[in-house]
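Okay, handing you the structure first.
Here the complex is missing a single protein chain, while all its other protein chains stay put.
Right after this comes chain A.
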Amino acid sequence: RRNRGGLLNQRSFIVTDPERSFPGQRSRSPRRKWQLLPGRNRFYCDGRIMMARQTRVFYLTLVLILLTCGLFFTFDCPFLASHLTPAIPAVAGVLFVFVMATLLRASFTDPGVLPRATPDEAADLEGPTGEGVLNPPPRSREVLVNGQTVRLKYCFTCRMFRPPRASHCSLCDNCVERFDHHCPWVGNCVGRRNYRFFYLFILSLSFLTLFIFAFVITHVIIRSNRTGFLSALKDSPVVVCFFSIWSIVGLSGFHTYLISSNQTTNEDIKGSWSTKRGKDNYNPYSYGNILTNCCAALCGPLPPRSGLLLSTTVLASSPPSPLPPLPPLPPLPAPPPPLSPPPLLPLPLSPPLLPPPPLLPLPLSPPPLPPPPLLPLPLSPPLLPPPPPLL
């Protein structure tokens, strides 16, 4: 299927072929552009919501957060509100809303997927030989970015040279701009367009977990004045809380460091800008000062989705008309030849040392009786696809 370079009519978002008489032949059923996107993404709400293929871990994240906060609000807040101050549930409520909003926004936003090269573009890069067989271009191309040499790799799947800082995610099968990592907890890649939401999510989640942890401890202490410390303590899984807090707070710290030095997780792990590689090696994207780097990452302009304009873009599929000779493209080699490093790290987000599951501290159960076991409340079955957020 060749893209004939049709002109996009801005007002009606119908793609027309310049060789067909205008507005004459429109074919049978208009389709949406996002439906034609290759890659292993899932779309909901007519293309407005874009996620990775595996979303089970994302539902787990949702359930853990909702469950823990639910228990906190039900069992601890009444006690704390009456004995201390009602500001506590209020602050917890605000934090909770912020956490959910940023999580949903990070999960549902297009991370900055680069549309694949059109056949004409790919042909231009590859260059025909005499027999009409195309050679793949050289694997990499070097460019000078702010004085530093950066190597651009050729992506065999997307058939283009990746822009600097872009990377191909093998899980989603897309090239993503300013690729950070693929996060299974969030159910999406983290890239240029959703990095700030991801960062605000982990930051606010750290505050929320610390807040809940602190007040659960307070509750235990206050209650232990009446019933004895050990009996109060055995009601709450403090050890579990400690590990989960440590991983989330550690992750926030790590990403704060990345933002302030304007690096991606990918670059940091590979040591692309470390001075160990060479004395003159430096990060060409950094603005030089921490404050500017942070502001640029969090408050910089947010580009809209490339190549899709609005999610309501409608594509009128017209059958390809006979063409003047452009060299015919052979089918792509079925397994793409392996490039030097494997395209991406489909690792979960935590840096290698930290333990995984971010279980949140569970609050105390209601008082009088022999305490029922707190933790193993049966996790509810996976939720339905989440309701479309107000984006």
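Just so we're on the same page, a contact is a pair of C-beta atoms (placed from the backbone, for glycine too) under 8 Å apart; a residue touches a chain by one contact, two chains touch by 3 or more; residues count from 1.
Throughout what follows, contacts and distances are computed from a predicted model.
Selecting from "Golgin A7 family, member Ba", "Importin subunit alpha", "Serine/threonine kinase 19" or "Nucleoporin 43", the unshown chain of this assembly corresponds to "Golgin A7 family, member Ba" (UniProt protein name).
Among A:L64, A:V150, A:I269 or A:I290, only A:V150 touches the chain that is left out of the view.
From the set A:M50, A:C69, A:L95 or A:M160, the residue in touch with the chain omitted from the display is A:M160, counting the whole complex. Residues of chain A that touch the chain left out of the display are 4-5, 7-8, 10, 18-22, 97-98, 101, 105, 114-115, 117-118, 120-121, 124, 143-146, 150, 152, 160, 163-165, 178, 200, 284-285, 292, 295-296, 298-304, 306-307, 309, 323-324, 326, 390-391.
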